[in-house]
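A protein chain is absent from this complex, but the other protein chains hold their places.
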């Protein structure tokens, strides 16, 4: 089967519900020449509070509010249309069986591995954050243990010990990745942490593991621009040559992203996060990303889904600049 | 391009959002052997009160809550799975341009005509009820003026004179169909009318045109079973050999169908309407249907969209019985 | 000041938000020749559970979904347009001070008395059901103690003793009306009661007072038509020559009327209640009505407000038949 | 610890959120003399479509809208206050670990067994319908294999084979109960089935197992009263001496119960179901019940939670009549 | 007819739903001495994505949460009550026919022209942004081509070419105004642009036309205060002697204004926009404004409608300072 393309004059609310009306590709044979693929991971059996992220992939795709097919999507400030530079397809959803978290992880990993084998940059749309375990291990299997660094946008560290709730829940994936040796603790950079955690023992463990974080408290004190200068410098100097970005939508203040499962007042804003994403994808060797915990049943007017959609677009704009050998506009330009 | 088929183990909330996970067909070349096609008509520029039906086709498709792809859909009572008997595809959406009602009508008619030419039974998902004008005229062009009867489920007659609001609005399509000679007045059977209309002049016009209706008041008095006996007998005896069914979701009580634009308290219930649809499609020569006025932004928990989804399924179950030479279960069976 | 009239071509969502786009009259001087006046009573400080009925009058008025100003509103089945027969105005809202229940009652009674003095049939839109105390006492002052009967549609009897919550709450108005001698117990007919009350002592009190009721359990057993035959016969034979109708929206099943404060599963349906109202207003000497407990903040898609709007219209249709010397259609007509 | 009792003058929205403001008992030592205990089972990791039933127990408890503590709750028609006759406590929630379905089942069964050992009638509030497996097996362990019959109110049979989704999901519990010998197929009576299932093979299996059902189609044809006459007669004659009632809230039409995970248009109404529950609990030897699939995140104005609350109350009213040696009112009484 | 004034002690939720409880004036004869008039333009047939702005005028008016009639409305910081300084009336709604965009534009222009002829400062409440075409052309007809400058707050430029969607949609009004010579390109100042547009050709066109904008990216870099210094200086030096302000509510971040049709994450905040409006209206020769794209059906708790209400108030406070010869408080005052 070849790729499926929408009818041309599709309104935003019409047509195939693929990401940004990208062509649909369902088999590895359709990945020839593809740069980027969107893959849905619709499961939420790993959540500890409010479920619903299984509906995230569909909601993020359909939050697209652009006319025509394909629509023009030039970033006003960056001056790049990621779909002009990159050949992007929608790879559909992994076949996650309901009520079977291990099965969901297995299916996501299989489908993601097809993308990695084909040399495609994956954007995995969760699903709950336990997704990080199968998707990061797939990336590590592709690039080798110790060869992948991880930049995590999140309110929480997701490094709980695995005793309670079982080893697969969304509270623990980062701990498992470190403890099992997939990612080294010092190859973690976490951005946006705040709130009522971690337990003293967890905190000790994280420090001992060499993990680093830029909390929202630090961002309040120093400003996001300065923090990102340090993130980029540190990542360039100390992370391995492959970087994966794991983005939990709850890093945003919950009023920007009410449609998620684990709320915490006082998070980041789009005007802080979007330029950070532009920089990370333009200036660092990112090889894939996931975007998790969009639970549309708690959303309003599709705000959270739209925000997630734009998180992907802002990331792809950075990637498009990098792939086309261009740089971010200087800070003085309009 | 050949048809596009979902991955096999799709959860209800995953995969291509086609109707009942049916294969997707986007061009006439894909219609070989097809019995039934779902066509979306996403526009609502013709509404006079609450807009939003442009989001109806997507919502109805995605209200499907069946697992697997294709799922089993045997009707417990009728003992038939319409997708076993009928080759059904999803033909996508007509390319209705926003803010251009005439353009939307033109596109729907063009796409629908492709289906009719290919001998496919069309199920058109609106969209507002002005849809009846382009879709019925397309059907009449296929079968000939005077050769098509119309059974309309609706709270309103949609026979307003066209002076105000313009000739294209959802208040007038049935009047235009009669006045322009597409359907003869005596070939109309309307079911479920109630509320505060029509104006005396409209009422006089309708009576003069020979239109017939079975109001909700009559259904209250006689019961739906008896009314349907008469509908079937009358249609069999007096309607032409081709029947089109135009179903406005607002025929249901507004609490069953809050997601619509023109509410009126006191409508019909699913337990009255579903058996009526089973009979009409099993016992009459229906050649197509539309289903209109689902406006999901006023809906709750997708109740209206799900109800619309089931309206189509109940109709297709009747059609499947007819196509397979079977009859409805007798009234004494369970 | 003379009456205020809307612009002519008003859409349903435009223009002065008066009831059914009726002219606005704000002073007694504007009541010359008026048959019926709508009066808002926006307060809810008397509720014992979920407040919000203070927003009821505005919501009921704006639930109107008719085009033009004035719109045509012929009742399809009854064949009467109440606004053709009756001169109806909107008398605005009583100036109920927030956080002052006694003050609200005082203001409503003053405004209502202006209508009664002018010989106008009042339709009072609450507000919580404590409204029945000021509005019924105003009516009784007009017609004399013992000269007014009361037909109450309600899930609850509202006859709690006044010890707790204070004498003004919405739990007690009917008890106060009887105990203070405004209405005699045997002049009460209550329709639709069901649920978990009254306390044995209250039940004893009500029986001793001679109150009568037609519970939903009785309606289930006998059917609404037969029950209404008895209501009409009893009211004709045994109620005084003036009848007031007090209609609590919670008599409807809570899914028909979610926008109210005191829910109880298992209430009546519009198809049971509307014909009952037609009969009561057409066949009995009704001199006024109130409609209470519409709390739109719990509503969905304005369903409850619309239902309340139609309750008034169905009542006015009955009144219009009576005032024009016409009768209800026989049961055999369509 | 002794039982915990609310302050006396609690409004509906205040105080300990126990079921009907019943005293709280958290340990077996607090169960002395108790007749009935409410037990929460807050998990939903077994659902195949829309999760959220983990929030069901809290929502059902708090849907209570009665004043005072304890409130009076006399059933108007039955003339009984279940809390007068029965000593009812709230036993809190089982400690269901999130993201661990097997763990949730284990905890529920342990807590339920404490109640059964103490001779207490359990009312288990789910949670998803996979709950039926642990709770029915606990009851069967108490009374012996083959000694328990099951009456199930449900839209679905929940008898899917266990191959996909794992053996624990909410699609299969009834099949497991039969296949493992806990309940014999002919000891099942299912009420309210309708919609698009079961697969032919499942249907064959159910028939071979001797399962019986009263579909909504049969209820439409015969009426609920007649169907219940047969249910009571059959249960009396053919079920074992202990009966468990498993009540899936989705047996109600989805507009009565939007707050659930698996919608199907066209279900039963409270006015059909409540008298059925009165009869079953008054006339059959019921030894426990569960109530499942209330998912409040899809609810509106707490309608579904309130309906679930009343399902328990209507059941307890029947039980109270039976325990006090009284009978249901004859059909001719008001 | 003279003006209509509310009863005095009106609660926020009571009385005539005029803007800020201003008197109602429906004919030109009522405009004697009036300074400012609010005019509703309830239509949305020009939207390309989510309709609903036809309900905007009513929602904005009723978002008013001030007690009494007229209420006091002193701006705490500016020390001015606009209704003390200015004689403000509510001029009702233009009679926009549903389903007829050209008709709606015609009616708005006619009503607005009545205000301009009477020398009244108009505040036009949309409605979708296609409103800018009729309202700006009306203003230009009053003051002469080339004599009006336009300051636009918006996320989008609304300068799409008119080929698709027809010439009247909300995507194109600014392009038409320039291309038809009503406003010169260099007389445009746009504030708040950001997101994924314009197409390269549109961008070229806008630059060629001399249009200027202050994007959100520039505001991020320079701060709103500095940007506004430049806006005021530029407008003073280079715009004509009459300035019209066109305010699209979507210039706010979508979480501040979810109730709109075209969302884009990352917009401005009220604390940025309100002082900007104060300055523009106090320091520039503004002759009218519109406020568009409030679509309350997507709103929550009336947040967007309230925000729109305050946008008008903040503007009128600036205007009141200007009309009374006063200045904004210095930056050092509290």
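To keep things simple, chains are lettered A, B, C, D and E as they appear, and every chain counts its residues starting from 1.
Please note the rule applied: a residue touches a chain if its C-beta (ideal position, glycine included) is under 8 Å from a C-beta of that chain, and two chains touch if they have at least 3 such contacts.
Keep in mind that this is a model prediction, so the values were computed, not measured.
Judged over the whole assembly, touch between the missing chain and the shown ones holds for A, C, D, E.
Here one chain is not drawn; of C:113, C:169 or C:301, the residue touching it is C:169.
Residues of subunit E in contact with the chain left out of this view: 9, 11-13, 65-68, 72-77, 255-256, 270-271, 274-275, 300-303, 306-307, 310, 313, 331-332, 334. Listed by residue number, the positions of subunit D touching the unshown chain are 1-2, 4, 7-11, 13-17, 24, 26, 40, 42, 54-55, 57-58, 62, 67, 92-93, 95-98, 107. Residues of subunit C in touch with the missing chain: 44-52, 54, 97-101, 103, 130, 164-166, 168-170, 297-298.
As a convention for this text, only the chains that are shown with their structure count from here on.
Distance between chain centres (mean CA atoms), subunit B to subunit D: 38 Å. Annotation for subunit C: residues touching 2 or more other chains are 9, 11, 13, 67, 255, 300.
Chain pairs that touch one another, listed by label: A-B, A-D, A-E, B-C, B-D, B-E, C-D, C-E.
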